[in-house]
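Of the protein chains in this complex, one is absent; all others appear in place.
And then chain A:
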Amino acid sequence: MAIPTSNGASSSSKKRKRVAVEEPTRRPKPRPKDVPVVTKAVILRPAPKPKKTASSPSDGSDDDDDEDMESGSDEENDIAGHQVEMLQLEEEIINAKTATARTKALGTLLKKLEDESEEVVIMTAVGLCRTFCRLMSRNQLTRQKDHSPEELKMVKEGKEAYINYLNNLGSLLEGGEGTSLKLAMRLLKEESIHMKPSEDYYFPFLTYGLIIKYILFSDSSDLVTVFATEYVYENLDLRLEFFKAIPNISKDVPASNTTFSENLCSILYELKGFPTTSEELADSALYISAPSKKKHPLFQITTHQRYFQETWLAFLSRPLPSKQRDILTILPKRIIPHFPNPRLLMDYLTDTYNTGGVTALLALQGLFNLMMSHNLDYPNFFPKLYALLDKDLMHVKYRSRFFRLLELFLNSSHLPAVLVASFVKRMARLCLSAPPSAIVIVIPFAYNLMRLHPTCTFMLHRVLGKEVNYETLRKDGFVDPFNEEEVDPMKTGALDSSLWEFETLQSHYHPNVATLAKILSEQFTKQQYNMEDFLDHSYTSMLEAEMEKKTTKDPVVEYIVPKKILYTEDKKDDDSQLISRENVLLDFWDFE
């Protein structure tokens, strides 16, 4: 890794803007070590005194440290000693005249980062951050034209130490250390200000890429969320650079690394409100100072979309079965619209669709979007759709979503009746083991389909003609021509079958379902049923409807009080025969 160097004379002459640092209100760690707020005052202090540097009034961390010291025991003395030592080293580094002195001091500090005590590590990291910031502001990390060879050496070695430091920070990040995130982002900002090679706008993407990589490898989901919510979602530039970085990083990470994939997923999944126009971009917050050019790619929606798409594609190419359903649910609404070229999703969707089950159900909508608006030609669509009507369909919660789509697909009157009949018959079969809320969807749907395809009503009413051999019919009955196992809806023979299932459902235990099933044996006078009225029922809604019914009449109570409830009757007399209400309970249960 090499930080780009240039002579950049202009940068030194240019008056540096004062960077207003906003302290993030939320602290990622339970015991926060505040990031030293590197204000201008601190940086430009000409001769900082060893002890007082840290206890400047603007530095909130000092108080915390004091408190720690008071409450602690021996270790605190240790820490205090460390601090004194560190501050001395810092001064040495900044004021060092020779490369060796500086490198030596830096080396000792860096070594301290490997200390076992967490507090020492963090303190050192904070101190180093401060040091590097000061070095950056003094242009001692960038090569200048007027540098002497000794100075050049100092710059070179300083840079090496910096990179070393960054990597150390990264490993801290990987461990889920909250303060390190702040330090890293702080450095990022300083870098963007002081290490500009030439132009007015510079984003230190290499550092950023490093940070992202380490964050995504971390086990701490808290850190990931903080990074996402406080930096990536909030700031336009960070988001764009994030998208730019991901495809490259993802390339190097093996597909088997699930931590990486899950972290990435959680960041991407929670990303909401992605802008759709360039105007929206102009209003967004930026982390580092904005480029002066209005037409900068940062403010072009197309740039954002391009990298968004690349990121998603890179992400989707990684296998992540556990999150697949979540991704598929947000795909049509939150992802496809932002893709410049949604067709690139085709492979992904086809693959998921082919897996079958609920996943396929969810992929269906995305696929449908592509077919409708992006000219996707999907061979064997209907057989695959037919295969989706499996035994779990009626019981899953996505069922209404599926039926909404299915209604769309089958709504065309140009479909062959054979195909529609297969779908209807299959749905009827499934109804025999479905909850009432699902049956309630299927029946009006079947009704609507039969209105559209009157040929299908033969499934409800078929008078056998001469072609039937009545002898065999009398002997063996009518053999159902429907083949349940057939996967091709064009060949199931459903059209020649009958919908006995619906007829049976007319005696469903729930009165509303039974009544609804009766519409199929009534005359088809209604044009269409509005499916939306039936889609979102559940046991709860049905029970609520029952409970809300107010009955003025007294509910009927069984007139005869049975003599035995939990026992068999000893003696059968005439009355019990007359009553003839056998107690089924006692056939299976023994209450003795």
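To be clear about the criterion, contacts are C-beta pairs under 8 Å (C-beta built on N, C-alpha and C of every residue); 3 or more make two chains touch, one makes a residue touch a chain; residues count from 1.
Throughout what follows, contacts and distances are computed from a predicted model.
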Q) The chain dropped from view, which UniProt name applies: "Nucleolar complex protein 14", "TFIIH complex kinase subunit", "Vacuolar protein sorting-associated protein 20" or "Membrane protein"? A) "Nucleolar complex protein 14"
Q: Consider the whole complex, including the chain that is not shown, and state which of A:Arg306, A:Arg325, A:Arg429 or A:Arg451 touches that chain.
A: A:Arg429
(Q) Under the stated touch rule, tell me which residues of chain A contact the chain that is not displayed. (A) 391-392, 394-395, 429-436, 457, 459-464, 473, 475-480, 498-501, 503-505, 507-511, 514-515, 520-523, 525, 539-540, 542-543, 546-547, 549, 551, 553-567, 570-571, 573-575, 578-579, 581-585, 587-592
